[in-house]
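A protein chain is absent from this complex, but the other protein chains hold their places.
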Amino acid sequence: MPPPLHATHSERAWYYSFRTLCVLIFIFLIGPIFVIIPLSFNVLPYFTFTPEMLSFDPAGYSTKWYREFFAEDSWQKAVQNSFLIAVFATLISTFLGTLAALGLSRPEMPFRKTIMALLISPMIVPLIISAAGMYFFYARIGLASTHVGVILAHAALGIPFVIITVTATLVGFDHSLTRAAASLGSSPTRTFFVVIVPLILPGVISGALLAFITSFDEVVVVLFVGSVEQRTIPWKMFSGIREEIRPTILAVATLLVFISIVLLTMVELLRRRSERLRGIRS
Amino acid sequence: MSTAADDTLRTADGVPLKTSLRRATARRRVRTFLLVVPILAFLMVTFVFPVVDMMFRSVDNQIVSSVLPRTTLAIQSWDPGSEELPPEFVYEALVLDIQESFKDKTLGRAGRRLNYEKSGVMSLFRKSGRRAKRITEAPFKDQVLAIDERWADLETWQLIHQESSALTESYFLSAADLRVDYKGEISWKAEERRIYLFLFYRTLWMSGLITVFCLLLGYPIAFLLATLPPRHSNLLLILVLLPFWTSLLVRTTAWIALLQSEGVLNDLMVFLGFISDDGRLQMIHNKIGTFVAMTHILLPFMILPLYSVMKTIPSSYMRAARSLGASPFTSFVRVYMPNTVPGIGAGCILVFILSIGYYITPALVGGRTGTFISNIIALHISETLNWGLAAALGVILLALVLLLYFLYDRIVGVANMKLG
Partner (left out) sequence: MRWLLSSTIVAAGVALAAGSAQAVDLTIVSWGGAYTASQQKAYHDPYMAANADVNIINDDNAAEGLAKVRAQVESNNVTWDIVDMVAADAITACDEGLIMEIDPDTWLAPAPDGTPASEDFFAGTLSPGGTNCFIPQIVYSTTFGYRTDAFEGDQPSTIADVFDMEKYPGKRSLERRPINNLEWALLADGVAPADVYATLSTDEGVQRALAKLDTIKDQVVWWTKGAQPPQLLADGEVVMASAYNGRLFSAIAEKNQPIAMLWDRQVFDLDGWVVPVGVKDLEAVKAYLYFATDTQRLADQAKFISYGPARYSSAPLVGNHADLGIDMKPHMPTDPNNAATIFDFDYVWWADHRAELDEVFNTWLAK
């Protein structure tokens, strides 16, 4: 979008320098994420571009770090654990969070603000404090170093994201719709599934995806609550960065970037669908 | 209907309408509340109890009195201010306690606890544990003094006296670089041992600066997003959200690849001739690493609240200001910016809250000078094993965060938080 034709010279200069500034900030924001993609194909075990890579010599590139990732048992175990833990944590936080969000969106909810603040707090309390608390307490009740323990901890951390997204969907919710359904003889259960669910579903799925990515990326709590049997992808990456920095980590990072892109696209599509459904025009 | 003497409205079964309505409302309130009961119960067990439980460790001091029950009781009759050693019966209690706790291997725990306050107590206890077996009859005092001369040191006894109670303030004092003596007088620790206030201060000013960086970089982007037509802004918004959805470790790894001395940016600058191969810049494992990586990681948390506020500012405001003769600069500063203050407030508090509790990124790129208070908490939990001190530092950090969270709730309202 060029500057308007009537703009003065100084306005044009301002316009273009502003645009340049924005481009630079976007490079800062996105650049680092995309830099690791070519680096992950480096044939040498370095974290930088080799002269061969810069001259696009095919000999400078290799997929060996990806092969190493797929061949190594401990990485495969980490992938399994990551999915297992994230899926169950997501199910728990989505179910509990949606139920709570339905209640919180009703005007008759008592102590609404306090409850809301409490439910968001896992996102605010520094992770090291949550993790340390869970480390001691879960050990005492026999949940430390178990998959169940990590799943419960991650479910708690995912709850704020579900609450935020689902309540946001319900902000525009027209409660007269449920009354209309009731007056037409629909049972509360039927109203819930036929009227409410289709309207909030996009929000619920977005919240679930956020909860999923929260668990999938989480490392502090796994480090404390879990043991080697619960090691996840971030766990492996964290210890990898602290010990032997190998480009396998970059290969894993690249795969994770693609997962993020897929999830983000899903959420965007859902958001648009939800806005269309509720008649909000952007 | 006609039986009613008064003229209040009643329902068909004769209950006053007001009461009936009130009951119905109460029932609805209870039913609604039931929807949040499961999640509250869940969070209590998985999150709230664990955090509260850990906080209790910051004052818990039962270890000394449970390992040395007789001694801690007997010593109460001794005046720690006196210039004399405790009487014979205190030594007798000590011998019995040491013999018993050495046998069931709890003596070492009390030794370590007291060693936090005075170095060398641990070895004194270990040595005494091995030798005290032989002491079977009076005079206890002389035999104990024969084991080690530190039992003739008033300070040893003053310490035991001081740490006899089940609750202690010494972890909190330590967390503020203070110490307390047997008289209850509080003083600064020796210069070379003061660290925590310094670390809190560093965490705060570095987080403050990170917040400023985020605001400086986030404001133009949010403005651009808010003023572009939706078709373009939606695409750019995705670019803002992508880092938000990308694993923290991926982003941190990327910065390591970019910033390390054999990394991409240094290679580029050597290639362009800005620096020599020997003069590579140290941009990681120090404050710069923490600043750059943290600003990058927290930037979306600044842009999103700013954007959601700016979106609601009608473009007619600026046009009106211009048509009234204001220059573009004046109309931006005097008309547009004041309208974005709620967004600035929300973004800054959120970024600041998240920043002061950060652990992973400073741990990986902060090196020696760019780490935060969270990192020292982690160190005390998993390396030095001083869990009480870790808990005290955690309580202070948590109090800071909750204070800011309360502010945030007042200014923005937690319910209005948005994630894209």
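Order of writing sets the labels: A and B. Residues in every chain begin at 1.
Going forward, contacts are C-beta pairs under 8 Å (C-beta built on N, C-alpha and C of every residue); 3 or more make two chains touch, one makes a residue touch a chain.
Keep in mind it's a predicted model, so treat the numbers as computed, not measured.
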> Which listed residue, B:381, B:396 or B:412, touches the chain dropped from view?
Replying inline: B:381
> Which residue numbers on chain B touch the omitted chain?
Replying inline: 104-109, 111-112, 115-116, 119-120, 122-123, 126, 130, 192-195, 198-199, 202, 260-262, 285, 367-369, 371, 376, 379, 381-386
> Which chain A residues touch the hidden chain?
Replying inline: 46, 80, 83-84, 87-88, 135-136, 139-140, 142, 144-145, 147, 227-229, 239, 242-245
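Heads up, the rule we're going with is that only the chains that are shown with their structure count from here on.
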>> Averaging over Cα atoms per chain, report the distance between chain A and chain B in Å.
In response: 23
>> Looking at the complex, which residues from chain A come into contact with chain B?
In response: 1, 11, 14, 18, 21-22, 25-26, 28-30, 32-33, 35-36, 39, 46-49, 92, 96-97, 99-100, 102-104, 106, 108-110, 113, 115-122, 124-130, 132-138, 152-153, 155-156, 159, 161, 164-165, 167-168, 210, 213, 216-217, 219-220, 224, 234, 237-238, 241-242, 245, 249-250, 253, 256-257, 260-261, 263-264, 267-268, 271, 282
> Contact residues on chain B for chain A in the complex?
Replying inline: 25, 28-29, 32-36, 38-40, 42-43, 46-55, 57, 217, 220-221, 224, 228-230, 232, 234, 236, 238-243, 245-258, 260, 262-264, 267, 296, 299, 328, 353, 356-360, 364, 374, 377-378, 381, 387, 390-391, 394, 397-398, 401-402, 405, 409, 414-415, 417-420
